[in-house]
Structure formats: C-alpha cells, structure tokens
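One structure coming up, written as structure tokens, with questions to follow.
Removed: one protein chain of the complex. Kept in place: all other protein chains.
Every chain is named by a letter (A, B and C) in the order it is written, and numbering of its residues begins at 1.
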Amino acid sequence: MVTARTLESKLASLYKAGKIVGGVYIGPGQEAVSASIGSCLTWNHDIFGALIRDQGGRTAFGEPMLDATRSYLGSVQGPSRGRDGNIHRGHPTEGFPAMISHLGAMISVVAGMLFARRLQGRLDGIVGAASVGDGASSTGSFHEAMNLAAVENLPLVVILANNQFAYSTPTDRQFACRSLVDRALGYGIAGHEVDGTDLLASLEVVSKAVADARGGGGPQLVVANLLRLSGHGEHDDASYVPESLKNSPLGRDCMAVAEQQLLAAGFLTEPEIEAWKTEAAEEVQAAVALAQQEEAPDPFKDDWIVYASSELAEES
Amino acid sequence: MVTARTLESKLASLYKAGKIVGGVYIGPGQEAVSASIGSCLTWNHDIFGALIRDQGGRTAFGEPMLDATRSYLGSVQGPSRGRDGNIHRGHPTEGFPAMISHLGAMISVVAGMLFARRLQGRLDGIVGAASVGDGASSTGSFHEAMNLAAVENLPLVVILANNQFAYSTPTDRQFACRSLVDRALGYGIAGHEVDGTDLLASLEVVSKAVADARGGGGPQLVVANLLRLSGHGEHDDASYVPESLKNSPLGRDCMAVAEQQLLAAGFLTEPEIEAWKTEAAEEVQAAVALAQQEEAPDPFKDDWIVYASSELAEES
Amino acid sequence: MGEVTYIDAIREAQHDLLAADDRVFIYGQDVGHFGGAFKATRGLKDLFPDRVIDSPISEDAMIGLAVGASIEGMRPIIEMQFADFSSVGFNQIVNQAGTHFYRTGIPAPITVRLPSGGTPGSGPFHSQMMESIYAYYPGLVVVTPATVTDAYSMLIDAVALDDPVLYCEHKFLYRWLKSDQLKDDEEHLPIGQARIVRTGKHASVVAYSAMVHEALRAADLLAEEGWEIEVVDLRSVKPLDTDTVMASVARTGRLLAVGEAFPWGGVTAEIVSRVTNDGFHLLDAPPQRLNSRDTPVPYHPNLWEAHRPTLESISAAIRNLLQF
Partner (left out) sequence: MGEVTYIDAIREAQHDLLAADDRVFIYGQDVGHFGGAFKATRGLKDLFPDRVIDSPISEDAMIGLAVGASIEGMRPIIEMQFADFSSVGFNQIVNQAGTHFYRTGIPAPITVRLPSGGTPGSGPFHSQMMESIYAYYPGLVVVTPATVTDAYSMLIDAVALDDPVLYCEHKFLYRWLKSDQLKDDEEHLPIGQARIVRTGKHASVVAYSAMVHEALRAADLLAEEGWEIEVVDLRSVKPLDTDTVMASVARTGRLLAVGEAFPWGGVTAEIVSRVTNDGFHLLDAPPQRLNSRDTPVPYHPNLWEAHRPTLESISAAIRNLLQF
C-alpha cells in the first residue's frame, strides 16, 4: 500500500503537470482495504476484478508497476497498446480482467471466470474477488451478478468500498438501507462489515471472507466504510465533502492508522517504514522514467484490427 | 376474483379453440393476492402497474372487462387498437400504465408516476402498486427501481408473487436467499410476507402495506407465496411442476380457500356464491360476444403514425 | 421439403457442439430440462447435465458470465429467450464482449442466440430484429441464417470463431422451414460470405434471414412474367460480403435490398451505401430498399402483415425497379 500511495501521488502530480494522457482516478484512503484483498489473492491462480480505487490491491495482487505508468503516460508498450487507458488495464488470462467503465459490469465477468473453472474442474481452492463502490451498488448489473453468483454458489468475494460518495453524490441519495451489508441477506450470502480505515481490521475481515469463500462458503460481501480522501478524479477538488465527515473517524487516513498500528505492534520500526517509502519512491521513479522514454502509439503502426479472427477484417 | 377466474377460464378455452390472437397468460392461484391489491386501490386516484397474472387485480382496480376481451379477440376497439395485445393494455392517464414485456421494467415507471405527483403537490394519500414475479426479482430493472423508490421514499407497494416458477425455472435457480422478503432490509424498506393462497391473510397484509405506504411509511415489499396453477401460458402444460408441490399447502387453490373462509365466517352463503358465479359468467359471455362482433384492425385505416407530434411523421 | 426443420438444425448443432467440445456450454432461461421456450435445447440437459444450465432472469449477468467464461477458455452459448430481451444485456454485449479483444488482445468467443423476427400475434416485444443494432458496434460478428443447413453450420462456425457472435435465428422459420438434410458440406460457406441462392440477370434482390424466402417467392412470381431475378442471401450482416453483392449487381445492374427490420439505417442502408459508393457505375437504376414500417411491430396479424415486407410488396418493388 505504500507503493500504491507513492505511485498514485506521483500520478496526481504528473496530472497536474499536464503529463498524463486522460484522467487520473486514485484511491487514497482505500489502500488498506484494497491491499487487504490483493494480498489475500495469488496472481495467476485467483481472480481479481479491480476498479478505479484499487492501486493498493493491484500492486498487492502482483500487477507490474510498469502497467500503470505505461498506461497513464501513453506508452505503446502498455497492456492495451494505447487503445484503452489509465485504469482499464488487466491481464485477463492471468486472472486479472480489464475493467470496462460501466459500473457493476465486472462482477458477472469474475463470476463467469469462476464458473468456467468449475466446469473445467479447476475451481478447487480458488477465489475470485471483485471491487465496487457505494454508487455501483445501485446498478442493475451489480444486482444481477450478486444474485447469479449466489444461485451458482461461486467463491466470489465482493469488496464494496463505501467511501461515502459516488462522484459528488452522498450515500443518502444512493441507498436508504442502514448499511449496504444488509444486501447480503437478500442474496442469501455471507455479509461482513469493517472499518476500512483500519488496516489490521480490514486484513482480518477480508482474510476471513476469502477463506470462507475458498472453503466452499459461497459468495461473500464485504462492506468497508471509509472516506475517499481525494476528489473523484484529479480534476475534482471535492469541495462538497463536509469538514465534519473529514474530521470523523471515517475520515482517518488508513496509511497513518496503519503506520501507528504496525509501529505499536512492533511489526515495523520507523526506519523500516522510511526505508520502505524510499524504496517505493525509487521504484515509482524508475517506472515513470522508463514509460516516459517509450514511444507513443503510432496510428500507422497499429493494425486497427478489431477481430481476433483476422480473416474477418474488412478494409476500413 | 370470481370474475377474473371466470374470464380467464373463458380465455383459456377460447385459446384452445384457436379463437385468440396471440398467447394467453393467466393467473389462477394468484387471484387472492392480486385482487387484494386491486381492491385496496382506487381507479383514477391511485396507480397500479399490473402484470400478466393480474386479472384479479385488474378487475378489482376497475379495468373494464371489454379491455380484456377486445385485446384477446383482436378488436380494433381495444385500448391499443390492435397495436399491442393481450396483457399489455392499460389506461396510463388513469393510473393504469400499460406494461411492456421486459420483466421488472414497470416498477420504475410507477415510481416515476408517484414522483411526478409529489412534484405536482398531489401525492397526498396516493399509493402506487406494482406487481412482479419471483423471476422478475432477478432483473437489474427490479433492483434499480426498488432502490430508487427507497431513496425517494415513495409510497410504492411492490407485490411480489412468488409462484415457485419463472416459466419452467424453479426458485432454487432464481435466488438463494431464504425468502425474497429479505431483500426489503437491503433496500431499507418495509417487508411483508404472506400465504398467498389465503385470501383473508392476503387482504390483511396487503391492506396494511398499502395503509403504511399511504401513511408516509415509504416503499413496501409484499412477498406472497403460492403456486402458479396454470402453465406459464396456455401453450405450456407445466408438466415440470412436481406433484409434491401441487399437493403442498402452496398448491391450494386460493379460490377454494376463499370460498370456505367466506362461508365459514358467514360473510357469504352457498347460494350467494353461486349467484355471483353465474353473474360473472354472464358478464364474461357478454364481453366476449361483443368483442367478437367488433371489427379487426385494418391496415389501411390505421394511420401508422408513431409520433405524438404528428408534424414529425415522415412518409414510409 | 424434407423432415429436418430449422429449429432441429439449431438443436442438432448445439448437440454436436456439446458432444465434440468440452469447452461448450449453454446458459439461458429454461434451457435445461424444459428444453427452452422454443425447444432448441430439447433433451440436451439429459445428455450434458453439467453444461446445459438454467439461468436466472438476468440478461446482463448472463452475458457478463459468458465473457468471463470465454476468457478462461470456454465457448459459451447464451440463449436469449427472445432477441427483444437482449436489450437488457445490450451493454455487456456491445461494451464488454465487443471491445474485449481490441482492448486486451485476448479473444472473448461467446455466441449469443437471438430468436428474432416477427410471427403473427407476437407484438412489439417478441418480434424484433436486432442485427443492425449489434452490427453497428465494432468487434461483433452478426449472422442471420436463412436455411436449415446454414442454421446448422453457421452455429457450428459461430462457436468455433474466436470472436463474439450474435446468432440471429428467425422464429418464423423454426418449424415452417424444412430440408432433407442437416448439413451440406458441398455448399458450406464460411461466416462472412454471402450466397447467390438464385441466379438471374434483370435485377439483384439482396436479403437475409426470413426475407430470403419472401424474395425467392417474389422471384418465382416475376419469372412467370419473364423476369430473371437474382437473389442473394447475405448470411452474415457483419462482416458483410460486399464482393458477392457487387458481383451480382455487376451482372444485373439493379439492386433491391430487403430487410424485415425497422427502416432507419441498418442492413439495407449499409448495402445500398456500399454498392453506390464502389459500384455506382454498375447501376442502371436507383438502388432501392424495402424494410418494415417505422413503428413498433404491431400485435394484430392484420397490422403485422402490413408492417413487414411481403411477397406482394417485394414483387411491387422489383417491378418498380425494373421499370427504370
């Protein structure tokens, strides 16, 4: 999560400097939850449908940092060769699907990946996770996928980060239930709720949900409560977020909380944390520098082919 | 509900005789619930989004019987002049929207009608009801509309008839929760569950839900458990319905139960019931006979205009 | 006329696909023991219990599931109960499946079966032709089999293809169209190629799906008057086989494009545009189009018959074309 925070801070400042192609959507405040799920999953074994606030989880899951910098900086060597951008990157055949923008739409894709593995007899011990936000919970896509996963009893863990806002929209314009975890009952699946600003708590709850899914317990819904500590995107100053919320327990920065927790528990020392941050900064710097040197996509070199069966291509 | 059962039996036999234009979808076994909601609502005051199993509710709400017979028998005098058929009929400006086939899609329309009335300052004492089935609960449309109605705190009563099947699909392939009433919690709305084969119980629960909505209690979800006593449509022999289910309490015919209840309670006598049935039969016969005499739509007389703003019509 | 119907061909193709390839599975409402609303999967659940699966009524999630499964190497077939209901799976089809290969380089080979087109008394929501909607979007393949043997072989080929395919099967043909064979190896054409189903020299009628048969009937009628009408069955509307159409127009000098779909845009407009763009000099008369009327598909049979092209209106359009 240190790496993620460092990378995203860098991306945000590159954005401000006009060096980024497209928008920048980052996840400060959500690293604890996101890294928790990412670290419970194994690359090329489990499945992780990450979304826009998931740099923490992406890094923990094992996404190469160059995927990020290449995407944001418009290198043709990025995972999608400049065809798609910033956060829509993945390695679908390594358990890491590439998100589309339509909220809620990736949950059923992760469900389908799990479903395939069951048919192929290789589902044992596998978990698929999918992230969504409070806003995405209002989509029909979310509902259909949750219900389908429940009916098919798939080992799906849905991490719902309730960061109090969908863009500018507060939760009271998004849902009327006490907590979104109450949806679990209506799907007949397990529900968990956690303080997402608390790394240790998040790790514990997410690990349990993942273990339960792995053990055959069916779909799990984890609702993490926290506050988005950035704008919706870097273009947004988030001035609509009330001070009272920022100063509430929800507004704690999970990074600061985690540092204190780790220090207090004696897991890490201050110098170790500093060393970690320095290392992350160097890694980020290197990945940015490399991506910046790489070529941008060239329309004359792109094949513009949209079909996998290239014999179907018509001239255009 | 006697009228509804009589009408639908007649339609079913007309279907078998090849006299019906299109399919026939009827609601035997659901009259108690459907009539309960229909009778709690006032025509041209409240709103009722009826679906395919709602003849009971349609009649109780006040739909003219000729609307049905004209639609099924293909009279050009039907509410949609032959443009749409059988069950897709309504009187939208009298609180009775005309359903489209896509399951779940009418709930938000009813919500919108209520929403409009609030803006217009004429929502006081009004209720809007919408019917759905167990299968429709799996649609994204259902979810979005339920959640939106909850957020807007609309006086919407959703009657979910869990008739154990969606076409041939049993409930264990449709949802994994204990009861669909558990969805209410996840929307933050009131939930009610009732034995839909029991008229008095249905009336009581539905009346309460309607009263609560009218009284400002926000959306209400009523789940009625019963068994579809017909095929999905009249073309379907429903041979997939297990005998055990037919012989279970869910398989009781609400009409028979209601007769006994009313007789036992002394509300009605046998002769009164017989008279009622005879009257219904005569009414149905007259409506069928009239519709059968009327002209079918004539393509040369239809104006084929699709826009309300007729100046937009292009020649075609 | 033989004994094999168009719906038989769809059922047999699915049987043979399931039997030949473990990667194939069928997911859809009521496709299990019930055999599907149109019996296209009759008996398949008994033979392949794990791979013929009843879905909840969740078209969006059904397509999402298929895309996910395809990424993992499966070859899902999704049955929509009616093409019209794919409107609620639309986003996953066009934005998830359609863009997947382009964005990631990883194929998403799903086949979505769309029971399409009108039958009398079906009305606005059980009669739609959706091929033009899907053909608009990059990355999708859209096929429209018109014969029993094409219904069989194009479904086999669709599932074999590494791209998402919308397989538009016409409900009117299900039991009406019969053949004495299921496959025709000699006449087999790959997806993307049109077929000249009747040769002629006075005009070319380009049609697809059920309209091929109406066009053939019109050609028969006009033959009695001495006109030789060529009929082209497009077979797939995307990709669209411009070469075959153009070669036909080169022979006849006259073009009528016929479709059962709504008249704005769509297949017939695409055909006419392509031909006039590249084959303007071949044309001896203005190319014509015939589509349904620009209203929802009406319910009552009297209106329905006047809504879509028929033997009469196609014949009239051909006569009109020949008069230039």
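Rule of thumb we're sticking to: a contact is a pair of C-beta atoms (placed from the backbone, for glycine too) under 8 Å apart; a residue touches a chain by one contact, two chains touch by 3 or more.
What you are looking at is a predicted structure, and each value in this text was computed from that prediction instead of being measured.
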Requested in this report: Can you pull out the displayed chains that the omitted chain is in contact with?
Outcome: A, B, C
Query - Option touching the unshown chain, where C:Ser132, C:Ser153 or C:Asn302 are the choices - result: C:Ser132
**Report entry** Residue of C:Asp30, C:Asp84, C:Glu214 or C:Asp233 in touch with the missing chain, whole complex considered
**Finding:** C:Asp84
Requested in this report: Determine which one of A:Thr59, A:Ser80 or A:Gln164 touches the chain that has been left out.
Outcome: A:Ser80
Query raised in the report: Looking at B:Lys10, B:Arg53 or B:His102, which makes contact with the chain not pictured?
Result: B:His102
Query raised in the report: Of the residues in subunit B, which ones touch the absent chain?
Result: 79-81, 83-84, 88, 90, 92-93, 97-98, 100, 102, 105-117, 119-120, 140-141, 144-145, 147-148, 151, 306-309, 311-314
Report summary line: Hidden partner sits against subunit A at residues 21-23, 74, 76, 80, 82-86, 88, 100-103, 135-136, 138-141, 166-169, 173-175, 240, 296-300, 302, 304-306, 314, 316
Report summary line: Hidden partner sits against subunit C at residues 60, 84, 87-88, 90-91, 94-95, 98-99, 102-103, 124-125, 132-133, 135-139, 238, 240, 261-262, 264-270, 272-273, 276-278, 280-281, 283, 285-289, 294-296
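Rule of thumb we're sticking to: only the chains that are shown with their structure count from here on.
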Query - Euclidean distance of C-alpha centroids - subunit A vs subunit B, Å - result: 43
Report summary line: Per the C-alpha means, the centres of subunit B and subunit C lie apart by a whole-Å value of 35
**Report entry** Numbers and ranges of subunit B residues touching at least 2 other chains
**Finding:** 138-141, 173-175
Query raised in the report: Multi-chain contacts in subunit C: which residues touch at least two other chains?
Result: 55-56, 58, 60, 88
